[in-house]
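Excluded from the complex is one protein chain; the other protein chains are retained at their positions.
The block that comes next holds subunit A.
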Amino acid sequence: MAASISGYTFSSVCYHSANSNSDHEGFLLGDVRQEETVSISDTQISTAESVQVVEIHNHDPCAKLFSFYDYAGKLNEENLNSILKDRRKNVIGWYRFRRNTQQQMSFREQIIHKQLTELLGVPDLVFLLFSFISTANSSTHALEYVLFRPHHSRYNQRITLTIPNLGNTSQQEYKVSSVPNTSINYTQVIKEHGAEFFDKDGVMKDIRTIYQVYSALQDKLQAVCGEVEQSERVKENIQEDVNKLKQQIALRKRKTAEEERRLLEAQNADSHPTPEENTEPSDASPLSRIAFQTPSAPERPSTSPNPPSYSDLLAQGDSLPSSSSPTTSAALLPRPQAVGSPGHPITPYLGNGDGSSSDSLDRQAAGQEDDDDEEDEDEDEDEDSSEYENLVSEAGHLPMVSTSGLAQGRPAALGPDGDARGSQAT
């Protein structure tokens, strides 16, 4: 069995008691309800725990001692009814306050309690005992309270009395009391002004409105989700088409390059190499040699009409002679960039959060392909030059590479100062 008393009832009884110059008594009004807690655990299916809870809502103090009983403790029902009136059915217990006494039911209290239990027809009538214990010099006064539930002639059975929200409510949940509001004034005001706030079902109007807004938002969200799904699908299809086209472009380029190589080889094989003719390549060779001394990044195909894509460049890198492959493979790899840094993001995954799923390198390559014919690309080149500074400095001592196989497909070489045009020999 458990019991609780509302804070205002408790404080009211304490107030009455503290201001009383003698012992003081009264009745407790409230409800008794049964609480059943069903708990399910792994060890057993379910456990039902039933607890009887006594809730004290109010109190009714007696004007004086011996107001409803005589010297022998015999109850006077007439006096009792005149004190309680129509509240008799709400009586769930009674209380007594006495200063500087033990927390134990006294002789007369036991006699009275026994009779009250029978007369009021409340088998679990409770008795609340308040006591002020003061020190000898009156410096400290302690209010002690004990709730008794006498049962079967055992008058020392105590039950715990809790006062809801008496504690640190910042760490505990603030409990709303289940005490019904019996105030007449409150009922009248709510009846008069309630229509402005409550609908016919007793639910607050604002709540309905909010719920409607919520529902509308939910519907819209559902619709947007559908649209997003559709657009994503369309985008996916487009992406596939783009990829196919890119593959075709790359294929075509490869073929073109192969043909040109064959032609060149064929030409070289047919004609006798003349000095004059050799001057051109020899004139070109120092330049190109110089050009090769500053290795280029694969992302700078700005001077060639069809700059190769990243995958193309990667493929080229694989096919190059082994002496140059470390160089070009190192040159081909871009320097990773932090998110939010200037220049093109180089994220290895598809999609960068804005719904687009294009590969950043492809995008970059595509952008450079588009800007191929533009002359004023210095800004981009400068930005890109900042990306590939490390590569340039790292590869500064790389060995010379033959220009014959690379002149055509060689991307723009960059100098440390970013002057790509000047180094371009073709």
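The criterion applied here is as follows: a contact is a pair of C-beta atoms (placed from the backbone, for glycine too) under 8 Å apart; a residue touches a chain by one contact, two chains touch by 3 or more; residues count from 1.
To be clear about the criterion, contacts and distances are computed from a predicted model.
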- "pyruvate dehydrogenase (acetyl-transferring)", "Glutathione S-transferase", "Myotubularin phosphatase domain-containing protein" or "BRISC and BRCA1-A complex member 2" - which is the UniProt name of the missing chain: "BRISC and BRCA1-A complex member 2"
- Item | Per the touch definition above, residue among A:12, A:52, A:90 or A:110 touching the missing chain | A:110
- Of A:11, A:81, A:156 or A:183, which sits in contact with the chain we cannot see? A:156
- Of the listed residues A:11, A:47, A:82 or A:134, which contacts the missing chain in the full complex? A:134
- Note on the structure: Across the whole complex, the chain not displayed is touched by subunit A residues 18-19, 21-23, 65-66, 71-74, 98-102, 104-111, 134, 138, 141, 153, 155-156
